[in-house]
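Only one protein chain is missing; all other protein chains are in place.
Order as written gives the chain letters A and B; numbering starts at 1 within each chain.
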């Protein structure tokens, strides 16, 4: 169960550079591409002619050409042209609200009339030139909530990432969890510790000594539908830790956008935003490589956990203190799912009251009749 | 849904050279082999002893020996011998009518008493020394009717085979489709065009200039159950096109036998028959290699289309003008499926009226009881 009336990260701009991209999001097979003016577009990945995936086609003048028989699709899901055919009678396919912002392409797979770009999560670091960002994408066969649990409880670093960012002091520092509206924050602070390898490298990269006692922090913020942004860092001890001035610390934001593909698989957009040396592209690459290796360590564990849970669906998991971040995040999701269900019921009622608008809204969703069309 | 009371191509003779071949046809696991006199035989690929696939065995004196415990099977589905056993009580397994003709092995997976070799599709080019044939076999995970659609609408050449046989003029020439009994013919003629790469090579191979305007034709003929034979070629323009004398043209017949393996997979026997330079084996190889490459381009598209259709079974496809060939072919198949259903109902009734004959006819089809047999 995932929210549908919300914005998910669908892809990054480089993935639709000059070619279409087919990707299943929230169970919907979608093809993403750029239209005539460069704007992003998203329609069903299903050619209305014979059902071929449009994503196997190619771009021509901002239109998506089906690679089977050449049906040409516009950004609005309407057929633009078809070799030797009039196209007026060809039914439109479903289009999805889609927005390019903050360096990502965001898609809305729910009720299109509710899609408001203003509700897209604001990412200050993505717009501020003092910040740099690097990241990647993993496909993982697990429920998106298992990844939220993972990220809202960093105790696992000590075990899953023992050689890079894990250290025993993490589990000795009890996390504190608070809920602020739809946001859940789990914080952990460690004082007077030795920085683990990843952070020693970051200190050096930032021109700071790596062999002195440090304070370390992890502030995980869940926001709906499934974003987890984590402020992480270390400061030389005695300078205020998280509050220390910039010259005493190395910090960054771990970025996690978790997009459901199906009920038991995700597209996991991970990355790191930093506000030091933002123009150092080589440093961005180094961090991305290191982070990619660390984050790949979660894959095996999460997929094995998912298989175990699917095999024993009746089992209940424990909710220990360290799990509070995930537990509270799931509560927020459940509350919003209930809200969405009521919202959809209202929508159905309002559509029934205004059939014409409802018909327009539903365009492209229903099973469509076969038609026969004469040549042009 | 495929016809069962009909002949399908099962394999080519080289596939049963000195060894058995296991192949599923119309859902039936069958083993093909040559009997004592060299005649082809086809029986269930299921040893009556312990259920091992007989196709894992080997040939001995025209009998098929099971590779597990040595049960020896004859061409009629009856056990010939078994190490240390009398075999009288071992039940026969189902045999399938099978005929070797025109360079192919044809099998009948329906009601054996209706199998008439005279109804096997006659292939003039296979018997006439003025013709040469070369071809291959692909396994494709799609409904056999998707391949018929593909072949009865060559518009796709412009997109799927852009670098070899596709050209924009194909889609500018509207196809004409007619139905003659059980045969469906879709024709397309292009005049005064530049020949595409594949046909330039054929012109050269035939000793003709490849840099002059040409006329091009494609005449697709569907015949039941699922054969599509396509007359294709080019002639130097101004000599009558399809009707031109042999010295002005290069033409051939594209051969497509589409044998259902399951409801959603096929054995696709493709090839080309030509009536020029029939003794040039090197040319046959060159054509086969080129055609094999082109035809492999259809695989990805057809399998992706099939996955899309299975994922959205409620979707209806369009029937545009270019689709008329496939649409009409499917109508013929539907009519024959209804005819076959009536035929089977009659057969059941006639079997009930003549139980003895019915028992013989059904031999090998029913679940058989366990028996215990004493040693010889």
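Quick notes on this structure:
Please note the rule applied: contacts are C-beta pairs under 8 Å (C-beta built on N, C-alpha and C of every residue); 3 or more make two chains touch, one makes a residue touch a chain.
The model shown is predicted, which means the values in this text are computed figures rather than measured ones.
Checked against the full complex, the candidates B:18, B:84, B:129 or B:313 give a single residue touching the omitted chain, namely B:84.
Per the touch definition above, the residue from A:118, A:282 or A:311 contacting the chain not shown is A:311. What subunit A contributes to its contact with the hidden chain is residues 149, 153, 155-156, 158-160, 171-172, 174, 300-301, 304-305, 308-309, 311-312, 314-323.
In the full complex, subunit B touches the hidden chain at residues 29, 45-46, 48-53, 56-57, 65-70, 82-85, 90, 367-375.
What we mean here is this: only the chains that are shown with their structure count from here on.
If you average the CA atoms of subunit A and of subunit B, the two centres end up 47 Å from each other.
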